[in-house]
Structures are given as structure tokens and as C-alpha cells.
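Of the protein chains in this complex, all but one are displayed in their positions.
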Amino acid sequence: MNNRILALAAVFALAACGATEQPQNAAGPVKLTVWIMDGSVTKDLLKSFETEYEAAHQGIDLDLQIQAWDGIGERVTAALASTDAPDVIEVGNTQVAQYSASGGVTDLTAKIAELKGEDWLPGLAQPGNVDGHQYGIPWYAANRVVVYNKDLWAKAGVKEPPKTRDEWLEITAKLDRGGDQGIYLTGQTWYALAGFIWDEGGDLAVQEGGRWKGALDTPQALAGMDFYRRLQALGKGPKDADEANPPQHEVFAQGKVAQIIAVPGVAARVLEVEPKLAGKMGFFPIPGKTADKPGTVFTGGSDLIVPAASQRQEEAYELVKALAGEKFQTELAKAMSFVPNRTSLAGVLAGDEGTAAMAAGAANGRATPNTPNWAAVEATSVIKQYMTAVLTGADPATEAKKVSDTITTTLNSGS
Amino acid sequence: MRERTTSLWPYLLIAPAVAGGAFLLLYPLLKATVISFQHFRMGELIRGGATLAGLDNYAELLAGEEFWRVLGRTAVWTAINVVLIVTLSTGVALMLVRLRRGLRLALMSALALAWATPIIAATTVFQWLFQSELGVVNWLLVTLGFDSFRGYTWFADGTATFAVLVILVVWQSVPFAALTLYAGLTTIPSELYESARIDGGSGPQIFMKVTLPMLRQLFALVASLEVIWVAKCFPQIWVLSQGGPDGATTTLPVYAFKVARVLHRYDLGSAVAMLTVVLLAVALVSNLRRMVRQ
Partner (left out) sequence: MRRLLLNMAALAVLATTVFPVYWMFLTAFKPTRDIQSATPTFWPEHPTLEHFVTAVEAPGFWVYWRNSLVVTAAAVVIALVVALLAAFAVARMRWRGRSAFVVAVFAAQMAPWEALLVPVFIIARDSELLDSLAMLSGVYFMITLPFTIVTLRGFLAAIPAELEEAAQVDGCSRLVAFRRVIFPLLAPGLMATSLFGFITAWNEFAFVNVLIIKDQDKRTLPVWLSSFRDVFGTDWGATMAAASLFALPALLLFLFLQRRVGTGMTAGAVKG
């Protein structure tokens, strides 16, 4: 999807709200402010949702604001601590636990049944649940697959997607020739690393008797990192950046990259940059160690929260119900190639090559360590820095020990 | 200066400044001090109800390795920058005095141009200059024969990132210091130089015997302002490296910001800030004393 257009939509929404910025009297429309992350929903979908919702709910004026990722943690914290917060906020599933634990989020446990929470995706529902109370309402999920350029595959004579990691390395090496890159994998794509580590039987951090411990220095984790290093070397992905810098779909769109690791929805963004790639993109699940099952992947996604400081609790809940409901979930899944928030809705994805690959991988989906402090580990980018260090030649064991100690400290620092 | 008056006027004149400072600086500062003695994290920020923690935060800070590492790094960071800034700007100022009018005006304009470039714009430009694949710095180094800089990733290495930040801060700070020192140099009567020259002094001798003593106060002022500015320098580091890679560019203000805003340890962050202020005040105590005497 196009960020520019998306953001333009936000401006229109803003211009509209600027005009209605009078004190609300009893008869006037109730304004609901919603924060949606950049890249979550297309502009068209957002707009049609707004129109329909406002038509169906007399007296509600939706203000859908697109939020940039930069500095979002600070803004959400400030919003939760304010006296007049936005009414609904989308938060990443690795972040939701810390907000839920803070006491600034409305407890929606009583609404689980009404929201049909019995078959929510666990990767979204669990982090939103603290001590048996449900604060975060699952919104959507996505996991990464390998997206490949069919032309470059044909040129290199590769026909079948790999079934195992070894085959994958072999094929990628074959693709990495001349001006073409076998794979464009940036040095800091830590979700991919997490998957490789899980495949080896390791983890990012483990809980031992109530204490968390960073686990990147285990032999399993080091093996995962070693595979990452070998794969990363088969292309020119920058070792000191993540996939957003530069946006990897732009790099892929230039047609010199045979494969990237991304959510299937990236295909739409690639086509916006380079329409000629229509029909030239293929997808396969990230290969596992053996051919009998695909690699483990990180389940990414978002939850919706209602800040306790929202002055429109009931209206906000109604809106969450609509956003998490079957109708919008179906539309969202189709438009964005996301996995809907309930397993029973997964059928809407049938018939799409990209989402089929994603669904195959999703069976092996996992989440980051379930502790409110995990968000701090992400925010300090220590894993990314560890990866860059190893890829640029530092001793893996030493670096892994260092980063594991840092993670241990961060996870046990209380909140 | 006139005789001491007992009129109310001076107090009325400073009243707005004092009022502003009390509400917007002293009050938040007191709050931060209080927070540094509390258990104050995300929950307390949102729900309120912070409890006293005594000296726990300070104890945690001083007992941890990281604080001392950051402190040492801040000292090195400040020393390198301030020495470079003062040396280079002295050189530039001396150069300005000797230049012919046209070139002098051109150089002064250039300095002021660099000085007026907003920090965030300049930082963005430096990211571009030192970009690994298309950056002009790598191109220049390779062209000059340093082939190892082909595609060199400056921001992956701690020391390299540190160096880029030093270049950036020096580039931004030299103009102010150089123009100020130049202004000071122009106030030294030329007779002093002439008599020194007649006495057979060489260039460096004249600088040590005439220029330096005349401008001692000015040098002290410039140096202490730069110490404050460099030690507290935050946006450049945050925007360029966020204190990374691997903490190699985490100085005290960056550390305080990270601890508070990223880890949501507002209590610990406040403690870091309080210690920073105390350390700066101690470092500059002689200067403060001089100001009191004045």
C-alpha cells in the first residue's frame, strides 16, 4: 500500500477535524479519535469503513489518525497518562503487554464472549491478557514468508521452492550472481533470526523459576545466528540496517533481488512502486530444518486497546467491536493479506498464493517472550546491534554472551 | 556601575524571568528531584500514587557498571569535542584577523551559514554524507586511494559512529566559537602586538604573551559554554545513532533519555539527570565563582 496516499488520507481526516473543533454540546456529534499504525490499513478501506460506520452510528464522528512508528512508544505512554486520551489505539502484539500491565488500559474481560473471543489467535490474545484480565483485543496477525522474483528464478534455472534450509542456501547461492542478489536480507531483520533460533530448539529468552534469562548465547541460538549469517551473505543487504531502512519492497521492486523475507502483503506495495512485476512474484513458507515441516516463524500483529483515560468508553468499545468483528476482519484480511483475529475466519484467505504460504508457516507461529518488559528489549535494539556486530566480524560467542546479559537485566528490571 | 539602590525597580524587571523560571524550570526540576527519590515507572506515571524509595535509584545507578561506563564515555566525548572546538576555532579566529577583507567576509558568512543550519537538518545531511553505498565521503576516500572504504558502513562500528558524531558536533560548534574569539581578537589594540614584535617575539610567543592573557576571560567563557553544550548534546546523537551501536555513543543525556523514555524507568532517568547537573556544576564551579565575584 502506498504510505503517501495513506498519510494524505490522514491529512484530510485532520483537516476535517480542524473544522469541527468546537466544544461538544449534547446535540453535536461525538468525536472518536482512533490511532492506527502506518501501514496497517489501506486508505480506501479506512475511508469506506469510516463512511459506513458513521452512517450506521448517528452522532459519531470518527477521526482516524495514522501514526508514524517513530517515537510511538512515548506517544502511547503519554496518551495513556493524559486526561483526554484517544479512544482506541492500535498497538503491536509485542508491546501490548506492557501497556496492559500499566493500569492505563480499560479491562474488557467482561466482553470476551460478546467479541467471540473463544477462538482468538493465541499470539494476539495472550499478550493482551495480564493476570487473567483481557486488556488488548486481537486485531490482525501476519507472519513472514519468502517472496521471490519468478523471472530471476527462471534465469538461474531454479524451478522448485526449497523444502529445507540446506536446499534454500543452495538455491540462493545459485541466484546470487552477476548483478543479481540471491536474497536481500538486511543485517537487523531480527524476526527472521528468531525463527531460525526457534527451529534449532533455542529461544530469545527463557523463564527459570520466575526470573527471565537472555538465551542468545545458547549453542542452539548461536547455530541460528550462524545460519542467518550464511544466508545474509548471499546478497547485498546492508549489515547495519533493518528492513525498513531502506524499505525493502522498494529494493525488491528494482528487479535485481531474487528473494526477500516479508509478509505477503508486501506484494501490493511492490506493485505500487513497479507495476511491471505483476504476476512475477512467487511465495513459499520459510523452509525448516527438515522437509516435513516449514520453519518456525514469528507471529506479528496488532491488538486494539481502549485507554482508561478515554472519555467515551462505551462508544470506544462499540468501535472496537466493529473493528474486531467478522465483517471488517474479512475486508481487512483480503485487502492486506493479513490473518484475521479468529481462527474460524481463516477461510477468507483461501485461493491466494501468498496467504497460502503464510498459513502454512503460521501453523508453526510463535511469539516473543511473554513479559511486559519485552517491549523494552525491542525498544533498545540490542538484538539488532548484536546481529550487526556478528555480521561485521565480531566473535559470535562473546557478543551473544554480552547481549544475553543485557536482555537478562532488562527483563528483570521490574515495571 | 551605579551605587546600590534600594528601589523596587530591579526586582520588578527580573520578575517575569524569575516567574517563568520558577514555573517552567524550577518546578519541573523539583518534581524531577522528587521522582528520583521515588519508585516511579510507567504505572505510576499513568495511575499516580508513587511511593518513596529513598536512595534506591541512586544506589542502583552507582552500583551498576553501565553508569560508570557512560560517565567515562561522556568525559571522553566532552574532552575530545571541546579541545577540538577550542583549538580549531582559535586557529580560524587567528586566520580571520589576518585575511584580506573579501576572503574574510566570505569565510565569516560560511561560518555563520553552518552555524544557522538547524541541528536536525545538519544531522540528516551527515547521515547522507556518510551513507555506505552512495555517500560522498566513502566515494572521496576510495578516490583518494583508501580502497577499504568502499561500501564502508560507518554506523555499524562504535568508534566510527563516535567519530562521525564528533565531526558533526565540531562542524556545528566551531562557527560560534570562532566568530566570538575573532570578535575578541579585534578588540586587542594593535600597539600591543607591535611592541611585542619589536621586542623580538615570535608568532607563538606573541600568542602566549599577548593574545592569551588579554582574552583569558573570553576563552574561559567559550570553553565553559562549550563544555555545557557538548556534555548535554542530545538531538544529534539521538537522531544519528540513538546511542548505538552497542551503546558506543551513549552519553549521559542519551542514557537518561533511554532509561526514562524507552525503559519507562522515570525514577532512574531522573537520578541520572540530577547527577549530570551536579557533575557539570562541579566541573564549572570555578567559572561560577568568578561570576559571583564579578
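Letters A and B mark the chains in the order given here, with residues in each chain numbered from 1 onward.
As a convention for this text, a residue touches a chain if its C-beta (ideal position, glycine included) is under 8 Å from a C-beta of that chain, and two chains touch if they have at least 3 such contacts.
Keep in mind it's a predicted model, so treat the numbers as computed, not measured.
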For chain A, the residues touching the chain missing from this view: 3-4, 7-8, 10-11, 14-15, 17-18, 33, 38, 65, 68-71, 74-75, 78-79, 81-86, 244-247, 250-251
Note that chain B touches the absent chain at residues 1-5, 9-11, 13-14, 16-18, 20-21, 24-25, 27-29, 31-32, 35, 45, 92, 95, 98-99, 103, 106-114, 116-122, 124-126, 128-129, 131, 134, 136, 139, 171, 174-175, 179-180, 182-184, 186-187, 217-218, 221, 225, 228, 232, 234-235, 239, 253, 256-257, 260-261, 266, 269-270, 272-274, 276-277, 280-281, 284, 287-288, 291-294
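Simple rule for what comes next: only the chains that are shown with their structure count from here on.
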Touching residues (chain side chain B, partner chain A) in the complex: 41-43, 45-47, 132-133, 153, 155-157, 242, 244-246, 258, 261-265
Can you name the residues of chain A that touch chain B in the complex? 73-74, 77, 80-81, 98, 101-104, 187, 238-240, 308, 376, 379-381, 385-386, 388-389, 392, 402, 410, 413-415
